[in-house]
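Every protein chain but one is kept in place in this view of the complex.
This part shows subunit A:
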Amino acid sequence: MTIETVVEAHQVRKSYGDVDVLKGIDLTVRQGEVVLVLGPSGGGKSTFLRTLNHLETPDSGTVTICGERIGYGEKGALRESRIALQRRRTGMVFQQFNLFPNMTALDNVAAGPVHVNRVPRAEARAAAGELLAMVGLADKTGNYPAQLSGGQQQRVAIARALAMRPQLLLFDEPTSALDPEMVGEVLDVMVRLREEGMTMIVVSHEMGFARAAADRVVFISDGVVVEDKSPDLFFAAPEHQRTRQFLDRIL
């Protein structure tokens, strides 16, 4: 096998009380692949994304990232402090950005390396400055999140995730909270990451991004994967009734 498997999710299940949110989801993502996860709201796509770094603990099933089973070691379930170590490989970008409001953009980006990897602060800040330049925010390093637009905040959040040099980036509706004119600047950064070979799983309704940058579209509805194919095939020839209904509503 020449192409490495980054994500291997097998029969992931999760329920809240009587509600089965995930009913056994399988997903395999190879290195450098960009997977767009689509589906109706409440269908379980965000919950599934969050099980990949154990922000949600699945009730059953396995998640393996770069060959390491998440949440479990040789002696069974891991403690949160050990799961934290596993999460360093996975970056996550949230719908509401979740930047730390009491830190400047630069310190937000440096936070992971400084507090998780114990990189000296000066060194981490220098690297953070380069990352902010890469997302087009070289002149905003000293700004606090409240002084930045939504699009700028989300680009800082992407830089913050990149600072940990992750093998995988998870995006949970990264453009849903943005004003329409700011969506482009965030998608541009994501397209550029794809060109650099970053493995990404993106929960989003951005059809433009799906066509331009996704290698596969995975359609999740009612807690199961309904379709998993290339964007061209997905949009041209959806096999299932549920997929067609969904596409009719959003296109």
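Here is the rule we use: contacts are C-beta pairs under 8 Å (C-beta built on N, C-alpha and C of every residue); 3 or more make two chains touch, one makes a residue touch a chain; residues count from 1.
What we mean here is this: contacts and distances are computed from a predicted model.
Q: When you check the chain that is not on display against UniProt, which of "Protein-glutamate O-methyltransferase CheR", "PPM-type phosphatase domain-containing protein", "Amino acid ABC transporter permease" or "histidine kinase" does it turn out to be?
A: The missing chain's protein name, per its UniProt entry, is "Amino acid ABC transporter permease".
Q: Looking at A:Q147, A:S176 or A:S230, which makes contact with the chain not pictured?
A: A:Q147
Q: Would you mind spotting which of A:G43, A:P58, A:G71 or A:G91 touches the chain that isn't drawn?
A: From the options A:G43, A:P58, A:G71 or A:G91, the contact with the absent chain belongs to A:G91.
Q: Quick one: which of A:K14, A:K45 or A:R160 touches the chain that's been left out?
A: A:R160
Q: By the contact definition given up top, give the residues of subunit A that touch the hidden chain.
A: So the residues of subunit A touching the unseen chain are 53, 55, 80-81, 84-88, 90-92, 94, 96, 98-104, 106, 111-112, 115-116, 139-147, 157, 160-161, 164.
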